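Accompanying notes for the structure given below.
A single protein chain has been removed from this complex, and every other one stays in its place.
In order of appearance the chains are A and B, and numbering begins at 1 in each one.
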Amino acid sequence: MDISTKSDTAPPPPPTVVPLEPGSRRPSVRLGDRIFLGLSRGSGILLLLIMAAIACFLAYRAALVLAKNDGNFLTTFEWEANGDPPVFGIAVLAFGTVVSSVIAMVIAVPVAVGIALFLTHYAPRKLSGPIGYAIDLLAAVPSIVYGLWGVLVLVPHLNGLYGWLDTYFGWTGILDWQGGAPRSLFTVGILLAIMILPIVTNVSREVFRQVPLAHQEAALALGATRWEVIRMSVLPFGRSGIISASMLGLGRALGETMAVATVLSPEFVIRTSLLDPGGGTFAQNIASKFSEATVQGQDALIASGLVLFVITLLVNGAARAIIARRKEYSGANA
Amino acid sequence: MKLQRKNRLRALCIGAVAVSGALALTACGSDDTGGTGGGDSSAAADSGNIKCEDAKGQLRASGSSAQKNAIDAWRKNFAAACQVQINYNPKGSGAGVTDFLQGSTAFAGSDSALKDDEIKESSKVCKGSQAIDLPMVGGPIAVGYNVPGVDDLVLDAQTLADIFNDKIKTWDDEAIKKLNPKADLPGTKIQAFHRSDESGTTDNFTKYLKAAAPGNWPYEPAKAWAAKGGQAASGSSGLAQNVKETEGAISYFELSYAGESVDTVDLKTEAAEPVEATVDNATKAIAEAKRVGTGKDYSLELNYKPAAEGAYPITLVTYEIACEKGNKAETLPATKAFLGYIAGDEGQGVLKEKGYAPIPAEINTKVREVINGLS
């Protein structure tokens, strides 16, 4: 099979190269290379320019309003960006964004890895195909639909869970519930977990599929149980892949706007209990405040958006660092 | 190899289906949605009096979501008479005014009159002239609640302020009991919901609280919710949905969002009897509004402590905002024709069945004159 496809693609080159350059052959090769390199480098540079322009533009507008800010941008618990002078700070938003995303990751990553393992190693063949496909498609469900569903189905069903958590874990203070509607950061975390589950599952499954059969067969031959095969050959091989998958999911969770805005009951406070309404996230705050914001208010919202950039950057950087250190496991190029 | 061919065939089939589906779609689309409604004939009858002049094309506007349903009704009748498509985007009052000041729209819809600096800024888009507020629609803001077993609930401004300020925490509080001696009030916790996004509805509701109960409501009225505590949801639809689903909830939204299933609070005013939130009662309250705008500007100030029987004081008046002079030449005829229609008897006449209150006649007649003079 391998050979046949190669023989399909390999022969054509010579005949098409010749007409490009009827004279000597070597320069033609160089010319084609140069054009292609130029094209790809050009698009890299173009991209760089666009993105740098956006970043500079946003930084400029943020700087305008930060100079006027009467509160401390990092510690003020208030958002009166339309006022004169404006008073606003991102403490609440940063807290809410990080907490809800962390909850989402804590729930979604193990479950997603579990599903991916289920699909690649446990499920009967007949089942794993269609289910894998269905999960692929769920990765494509638009966030606004998750928002509608969250309000209609998820929130009413969480009353029970909240009551249970409050009864048994209320003493921790973190899971203490005052009996408001369950529209807290915790709910947002759960919804985000459900939203990113398909993406993380997708990518992890692809990675688990790449695990060399030889590794697994070797482990089986040594008498390992299925779980031991997974623990000793599949998971170590897939670690960097799981990390990139999680980062993809985290990226979506951090920047999610519409679903959070429809489900969360925001307020500019940080509550010790995750189950009490309040808090907010960067994207949600931008969406809620934007329509009535003055130009100055928009600038303040942009400034908060820049902080989200920085957080994403840190997360991406961390992921890259981890993956780089684990490179020995990514067998593709070895 | 066989397997591969099968896949290829399948891919081709799917592709073919998708492409033909897309083609079929592009072929059969239609804007003609009016023919199905039963109200078509009445619309045609109404439209006999609409003066189109030489208006045509598309008219773009944006602003308050509170007047969206009124605009919907108007543009339907208007489109039946004139070749004009009105495209109104209910982004919110602030965004509407911003769009208008940037010259993106022909007119804006706003729940609040223009501020001084906005009027100053408007000279740019109005080519030296200024933007003016034209009151077009009034409407009651209902206070909806969800207390099982309590069908009638009477509250006054002070109690409302305390509830939304987190001072009154349960439904069997003394203050509520005193107003509702007959009701069987449970000890449920009160869940007061407010808007999480900034909105003209919040602005008008807090204006009422501040005016009618200044001692209990220490915050300045604003589009953003100022009080601490309570819970938030986005949009009037979010509030209405939460009230429906949460036991012990109370919130405020335009009457049309209450629908059939949400009970609304009767307000105790200066009058003898508590007042229900209805269009008629809101009309009575709006009738007491005073004009505060000068020149051609007709911004109104509402009376939040009406003494008249049956006047429901939590109301909002929403404006259309256009330039007094210097409107864009290409949209001026359509703008004039449309505003003229909605300020006219036909336009004001359709409001009541849509859950809105018309503007009092004496102000309305002046507004019509102003619209005639727009240029």
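Just so it is clear, a contact is a pair of C-beta atoms (placed from the backbone, for glycine too) under 8 Å apart; a residue touches a chain by one contact, two chains touch by 3 or more.
Definition applied: contacts and distances are computed from a predicted model.
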| item | value |
| --- | --- |
| Per UniProt record, name of the chain withheld from view ["Phosphate transport system permease protein PstA", "Cytochrome d ubiquinol oxidase subunit II", "Aspartyl/glutamyl-tRNA(Asn/Gln) amidotransferase subunit C" or "Protocatechuate 3,4-dioxygenase"] | "Phosphate transport system permease protein PstA" |
| Residue of A:Val65, A:Leu275 or A:Leu308 touching the missing chain in the full complex | A:Leu308 |
| Residues of chain A (touch criterion as defined above) contacting the omitted chain | 1-2, 5-6, 9-10, 12-13, 17, 29-30, 32-33, 35-37, 39-48, 50-52, 54-55, 57-58, 61, 110-112, 114-115, 117-118, 122-123, 131, 134-146, 148-149, 151-154, 160-161, 163-164, 194, 197-199, 201, 206, 209-210, 222-228, 230, 244, 251, 254-255, 257-258, 262, 282-283, 286-287, 290, 298, 302, 305, 308-309, 311-313, 316-317, 332-333 |
| Hidden partner chain, residues of chain B it touches | 4, 7-8, 10-12, 14-15, 18, 21-22, 25-26, 28-34, 36-37, 58, 60, 62, 65, 68-69, 72-73, 75-76, 79-80, 85, 87, 89-91, 102, 104, 235-237, 240-241, 244, 253, 256-259, 261, 354 |
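Rule of thumb we're sticking to: only the chains that are shown with their structure count from here on.
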| item | value |
| --- | --- |
| Approximate Å spacing (C-alpha centroids) for the pair chain A, chain B | 37 |
| In the complex with chain A, residue positions of chain B that touch it | 1, 91-95, 98, 189, 191, 193, 196-199, 223-224, 228, 230-234, 238, 241-242, 245-246, 249 |
| Residue numbers on chain A that touch chain B, as the complex places them | 1, 79-80, 82, 151, 155-156, 178-181, 183, 261-262, 264-267, 269, 277, 287-295 |
